[in-house]
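Only one protein chain is missing; all other protein chains are in place.
Entry: chain A
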Amino acid sequence: MPPTAVTRINYTPPDGGWGWAVVFGAFVSIGFSYAFPKGIAIFYKEIQDFFDTSYGEIAWVSSIMLATTYGGGPISSILVSRFGSRPVVIFGGLLCGIGMVSASFCTSIFQLYVCAGFITGLGLALNLQPSVIIIGKYFLKRRPIANGLAMAGSPVMLFTLAPMNQFLFDHFGWRGSFFILGGVLLNCCVAGALFRPIGAATGPAKSPKARQAMETREEQLETGKAELPGPGNEEREDRDCCENFNKYLDLSLFKHRGFLIYLVGNVLMFLGFFAPIVFLAPYAKHLKIDEYSAAFLLSILAVVDMVARPVTGLIANSRWVRPKIQYFFSISIIFNGVCHLLCPLATGYVGLVVYSAFFGLAFGMVCAMLFETLMDLVGSSRFTSAVGLVTIVECCTILLGPPIGGTIIDVSGDYKFMFIKCGIVMVLAGLFLFVMNYYNYRMLAKEEKRKKCEVAKKNDEYLRKESKESNIQNTKLMQDGPETAPLRTEEEAADSTNES
């Protein structure tokens, strides 16, 4: 196991059993969240004619949807901390359904922004984050595999949604299709039903004595440092709203070294992450490749992506990679960047096919480990808040990436500068993560050593103290009363030293 964050969970994750059903639910949920904004682009041409707007105005629907999915992260985190994953995902599914059904009755483009963009996006946000969170709760030893399998939902759903959307469009027009897609999104509720609650946070209430006993035992195991357990606070009534808020959304994460490294690296990476996919087909058409072959490139990308994600999960779970999973993540980002830098060398269709295949591989590798590395850095208990904070910050760069790429293409008139820009950004992000994680691993190893020394010291002190006291007490005992009284006092003394 990696020398990483204190997990502070007081149960053993099943690493299997019902966990695989949860992975399937997460597969569906994550799939819809990522694939749906891209999938509805098929309807844009007709909607554009209907409302008499430009393509740019219609494309805003996807952008608003994606922005809300990522921007709604903190809301998701707070709700999951309070209610657990299951109710949030079911509510999210209902919200998506309502959003799309109301979108089918829209009479202006602005209403479409609100219904299809905002409401559906919010519903998808309430799907995405809880799905990722609950995987962290059900898996520990096999978590990378679970993450890889769940994230594979995105390309599989996209592959399924694209032809299905075309079929719906041919038979029902855009309004009918939105209506039916509202129904399809209700399947997220099914996924949510699979998210059986687990763990002390949402499990049945245990007796206070048993809970306290478990907590003291846990502390003895961990650090020897005196840290008050979270749930113990629930017994105290006097708290102000800031502490209340902090209980649901842990803002102290911004002082967490690993979290900050992840945040900065990922924010930089997302500037160049999505733009190449958006511009791959237009680039192919620019090179005088016909429309069907250009669409086929995206299919190759999706198929390679589909296979790469679970395989990456398997590799990341192996005992050689798991301890140093951050390095694996940084290397895959650098690989991704190098692919983009080499893309301008591909001038023919065969070159572009090779590029698509490698890009699909790199894209799948990075996506599979996107949330796994965050879980690895902050630990399962703080991951709930971490994922919300990370997604809302990433939301800005995700939205900025394709428009910046588009501006570069318009200004320079050539696609290769956009690929070079994306490649450079990703290589820099990968290098940053690599170097900073090397530093982080070293600091964590140092801290581990220090803690072990402290624990050893404290144990020695405790033993010395106890021996002194027991010697005194033993002499007293021989002089005074029965033996049961000293046992109780020693127990209390042990408790007090632990609680101080």
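By our rule, a contact is a pair of C-beta atoms (placed from the backbone, for glycine too) under 8 Å apart; a residue touches a chain by one contact, two chains touch by 3 or more; residues count from 1.
The rule is simple: contacts and distances are computed from a predicted model.
*Asks:* Can you pick, from "Phosphatidate cytidylyltransferase", "2-oxoisovalerate dehydrogenase subunit beta, mitochondrial", "GATB amidotransferase" or "Embigin isoform X1", the UniProt protein name of the chain not displayed?
*Replies:* Of "Phosphatidate cytidylyltransferase", "2-oxoisovalerate dehydrogenase subunit beta, mitochondrial", "GATB amidotransferase" or "Embigin isoform X1", the absent chain's UniProt record names it "Embigin isoform X1".
*Asks:* Determine which one of A:139, A:159 or A:179 touches the chain that has been left out.
*Replies:* Of these options, the touching residue for the absent chain is A:179.
*Asks:* Which residue from A:15, A:414 or A:466 sits in contact with the chain not drawn here?
*Replies:* Of all options in A:15, A:414 or A:466, contact with the hidden chain holds for A:466.
*Asks:* One chain is left out of this view; which of A:134, A:194, A:308 or A:418 touches it in the full complex?
*Replies:* A:194
*Asks:* What residues on chain A make contact with the chain left out of this view?
*Replies:* Within chain A, the residues that touch the unshown chain are 46, 49-50, 52, 90, 101, 104, 170-173, 175-177, 179-180, 182-184, 186-187, 189-190, 193-194, 196, 206-207, 209-210, 213-214, 217, 463, 466-467, 470-471, 474, 486-487, 490-491, 494.
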